[in-house]
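Missing here: one protein chain of the complex. Every other protein chain is in place.
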Amino acid sequence: MLGEAAQLALNGLMAGTVLAVPAIGFTAIYAVLRFPNFTVASHLTIGAFAGWVANAALGWPAALAVAAAFVVAGVAGVLSDELLLKPLRPAGALTTAIGAVALTILLENALRFVFGNDLRGYDLPIRRDWRLGALRVGPQQVENLAMAVLAMAAVFVFLAFTRMGKAMRAVADNPMLAGIKGIDADRVARLTNFVAMGLAGVGGMLVGLDTSIDPLTGFRVILSVFAAAVVGGLGSIPGAVLGALAIGVGEELSLLVLAPAYRTVVGFAAILVVLTLRPRGLLGERAY
Amino acid sequence: MSQRVSRRTFIAGGGAVLAAGMVPALARGQGGAIRLGTLTPLTGAGGNYGPSMLKAMQWVAGEINAAGGVAGRKVELVSEDDQTNPEAGVRAARKLIDVDKVAAVMGTWASAVTTAVAPLCWESKTFLTTVSGSDTITLLPHQGYLIRTQPNTQLQGKKFADFMVSVGSKRVGILAVQAPFALPTQKIVGEELKRQGGELVAAVVYDKDKTTYRSEIDQVLRAKPDMLYLNGYTPDVTVVLKDLFKAGYTGGKIAQAYAVNQKLLGALPTEVTDGTYTIAPSPSVDSPAYKRLAHALGSDDLDPYSCQTHDHISLVCLAIGHARGDASGTAVKDHVRKISQGGGTRVDSAVDGLKLLAQGKEINFDGASGPCDFNEIGDILDTKFRYERADKGKFTLLKIA
Partner (left out) sequence: MENYLVAMAVFAGLYALMALGLNVVWGMTGMINLGLVGFFAVGAYVSALLCKRAGAPIALGIAAAAVLAAGAGAAMAITTARLRGDYLAIITLGFSEVVRLVASNELWLTNGTDGISGIPGPWRGRLTPAAFNMLYLGLVAVAVAVTFVVCQRVRHSAYGRVLRAIRDDDQVAAVAGKRVIAFKVQAFAVSAAILGVAGALWGHYTSYIAPEAFVPLVTIYVVLALTAGGTGNNAGAVLGAVLVVFFMEATRFATGWITALGPVQVAALRESLIGAGLLVVLRLRPYGLLPERIVPVAPPR
């Protein structure tokens, strides 16, 4: 039983690290633009397919394909926001959120139109898992972990040390003050969308690298992404990372008692628990 | 004022679109063409078989019409795609039954689709012919409006268990997709194994839409099986085989031939698929009906489903012929066993059978899929099976028995 739990915890840490990538994106948009952007789901899928085209159709190695996933999803994020969601913002956060759900359906079906419903795998060798004592871990999982950590490190460096990163944090903290200081809110919004949706795209590809992808890839993990962001505190990026690890491990450990199909219920339950007991999450500040 | 105008135009515009799009009502002819519906998986998990199942039926209809039709009436096929999805199947069946008013719906493949569509058929007295194998289907209260040409789960489960024991398996695990056959198969395989000295050590039912089955596989492997029965469809079995390889499983694997087919072998590396056994009900490869169909469809190795649908439409048309052209579901129900079994002249083609019927003779149709003899609840009485193994990306035939 202990051995099983240890294996599950290990799986959970790896899954959670990958989950953190899109969770950061979701929470960043919430922090800067102040609405839950549900289109993260379809951008996860866009990234997964962009990476697939790069890898399986064009023959690029995995790491390069991940970069492609970032760029394509990021550009898609900026475009879709500029053209379709930004005009809705004056009508309020809830209207924009509804628009985001409509948009995610539109984007997902656009992908379905082009690629169909079949599962596709990346063009990578299928390798046997490594064994460390009683535990087993897949080489692909380890690679995914490395790429996720790299992505997160890049985000932290960006936010802490670059001018645009600091501008983003300023707008998230206090938009009025940031405006007075001369920070262009529109530019910050665009950049936030690019980075956040790019991260979602990377997350989508990482999820698919170990398994397969189809138009529903993003939709399947979205509840876990929300849960990670909410548990960590909506709007807090370090919170999103912590939340993602917690959700990742929680979902895997739940297999000790629940059927595998119910993993997303864990995310949902986590959201309910957090909102009832500590609405601002682990590291967040505002829930009201 | 302008606001009201724009609203009216909006509504009027919408109405115009609808009116323009409406299909004119179909002519309803008594004594006109005989309308039969086909409902096969042209897309989805069964998408490999649907198109050729349809072609087989279209060929038979063509042959019958060329020879003068059934009791002087031409056969008209209305074809729909069930997308291997019960939801879509129900909507398509509704259209076939309510709008096209077909006498029979032929060719449903997935057990879930058949189970969903069956009540619509028997309630509207439309005859349903299916290739689905799940036991639960013939046990539905269909009042005789359903026959199937596929051996049921009982028969299949027994053959699988027999074979697994014959290759030396002692500890068997089943990984099944959620479908009506999942639990009945588990039960039957478990019982048969026990009777023959083996044991069913693990059985997991999984959701068909997942991209990885790592957790389910971990669960099954914990029981240390030496043979795994992969009871799913091609898309999920593909993922299962990959995950089994990653997990380092080196025991035996066996699956239904419709799941582990040539397409799957082409999509996966040979290390992942080598050694997988497959079993399928075998068509009557020696029968004249089979040979004729193979020639017509341009293939030496017909899949069992196309053979079965060839027999479906033949049986339906012969039943209508025996009923002197009464093209209703009830007529098919009442007459199908009179032409499929019994003491009449043996025929293996619908055209020959119709000719004899017109002369007032009795017939016994033997089809491309088998003798086509049905019991009271619509199951076939017997059939042969085909055993194969995947070797280096190709199938090796082990036996037909």
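The first chain written gets the first letter, and so on, giving A and B; residue counts start at 1 in each chain.
As a convention for this text, a contact is a pair of C-beta atoms (placed from the backbone, for glycine too) under 8 Å apart; a residue touches a chain by one contact, two chains touch by 3 or more.
Only a predicted model underlies this, so the values are computations on that prediction, with no experimental measurement involved.
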item: Which displayed chains the hidden chain touches across the whole complex; value: A, B
item: Residue, one of A:3, A:61, A:116 or A:179, that touches the chain absent here; value: A:116
item: Identified contact with the non-displayed chain, of A:32, A:234 or A:255; value: A:234
item: Touch criterion as defined above, residue of B:105, B:118 or B:280 at the omitted chain; value: B:118
item: Footprint left on subunit B by the chain that the document does not show; value: 7, 10-11, 14-15, 17-18, 21-26, 42-43, 81, 83, 85-87, 90, 94-95, 97-99, 111-112, 115-116, 118-120, 123-124, 140, 178-180, 183, 205, 207-208
item: Residues from subunit A at the interface with the omitted partner, ascending; value: 30, 35-36, 38, 84, 87-88, 91, 93-95, 97-99, 101-106, 109-110, 112-113, 116-117, 223, 226-227, 230, 234, 259, 261-262, 264-265, 267-268, 271-272, 275-276, 279, 287-288
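What we mean here is this: only the chains that are shown with their structure count from here on.
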item: In the complex, subunit A residues that touch subunit B; value: 7, 11, 118-119, 121, 126-129, 131, 136, 138, 207-208, 210-214, 216-217, 220, 255, 260-261
item: Touching residues (chain side subunit B, partner subunit A) in the complex; value: 206-207, 209, 211-212, 214-216, 218-219, 235, 238-239, 242, 245-248, 268-269, 271-272
